[in-house]
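Just one protein chain is left out here, and the rest sit where they should.
Entry: chain A
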Amino acid sequence: MTKILSDKKAIFIFMFPTLFVMALIVVIPIFISGYYSLLSWDGIGKGTFIGLSNYKELMSDMRFMNSIIHSLLFAGLSLVVQLPFSLLIAIIIAQGVKGEKFYRTVYFIPVIISTVVIGQLWQKIYNADYGLLNDILQSIGLGFIAQDWLGQEKTALMCCFIPILWQYVGYHMLIMYAGIKGISTEINEAAVIDGASKHQIAWYITIPLLKPILKVCMTFSLIGALKVFDLIYVLTNGGPFFSTEVPSIYMYTTIFDSFKYGYGSAISIFIIIECLFFTMLLNSLFRKGKEA
C-alpha cells in the first residue's frame, strides 16, 4: 500500500499541472508586482528603479487616502449594518418559521447573480429621470427627496454601498443559518426546559456558539469590502469627482488609464498588505475573546 501511495511518477503527474499553474499565475505575479512597485514605468520600454518613492508618494496622495477612507467606511457599514441584519434574519428563520425553505431560497438569489447585472440594474433603479427609486418616492408622496442619486458627490458613495449590502445579505444569512442548524438541538431543548425564552436562547446560547461562524462572516465581509471593485466599476467607475473611488478602482485607472505601472503596482501591494493586516487583526481579536 505504502509503495503504491508513494509512486513518484504518479505524484508528479497529479501535482505538477496544479503547482505549475499556481506558481505561474498566482505566486510569481505577486513578487513581480512587488518589483514593479519599485519602478517608475509607463509600460513601454524599461522602467527606472526608484526604490520606495512610489510608496512615499502614496502616503501623501490625497486621492489615495480618500479611496482608503471610502473602503474603510464601507467595511464598517458591512460590519455594523449588514452582518447584524443577516444574523437577525438567520436566527428568525432557523427557529422554524413557516416557509423557512422558501425564504432561505429567495434571500439567496441576489448572491449568485453577476455583479455586472446587479450594477446595471441598480443604475437603472437610481436613474434620475426614469429610475425605480424616484418613481416609488413620487408615488408615496416623497417626491421632494427624488434626485440624481449617482450623479452627485454627496449621495453617490452611499448609493454604491447599498447594492453590495443588498446583494450579500443573503450570503451571510445562509452561512449563519447553516451554523445555527449545526448547533445541537439538545442544548436548546435543555434551555427550554429551564424556562429560557426565545430571546434568551438567541442571546445566551446561539450567538456565543456561533462565534467561529461570525468570525468567518466578519472576515469575508471586511476583506470583501476592502477589495470591492466590480460593482463600483460598473456603477460609477469612481466618479463623480472621485467621490466613490476605492483603492482597487484607483489602482485600475492608474495602471490602465494613466499608464503609471509602478505607482499602480504599489497600490496593489498596499491592498494585499491591508487585507492580510485586517485578517490577522480579526484573528487576534477573536483569540483574545476566547481567552477571556
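Quick note on the criterion: contacts are C-beta pairs under 8 Å (C-beta built on N, C-alpha and C of every residue); 3 or more make two chains touch, one makes a residue touch a chain; residues count from 1.
Everything below uses one rule, namely that contacts and distances are computed from a predicted model.
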Protein name as given in UniProt for the chain not displayed, "Extracellular solute-binding protein", "Sugar ABC transporter permease", "Aspartyl/glutamyl-tRNA(Asn/Gln) amidotransferase subunit C" or "Ger(X)C family spore germination protein": "Sugar ABC transporter permease"
Residue of A:Leu73, A:Ile92 or A:Ile183 in touch with the missing chain, whole complex considered: A:Ile92
Absent-chain contact - pick from A:Ile4, A:Met62, A:Ile145 or A:Ile193: A:Ile4
Positions on chain A where the hidden chain makes contact: 1-2, 4-8, 10-11, 13-15, 17-19, 21-22, 24-30, 32-33, 36, 89, 92-93, 97-99, 103-117, 120-122, 124-125, 129-132, 135-136, 139, 166, 169-171, 174-175, 178-179, 213, 216-217, 220, 223, 227, 229-230, 233-234, 248, 251-252, 255-256, 261, 264-265, 268-269, 271-272, 275-276, 279
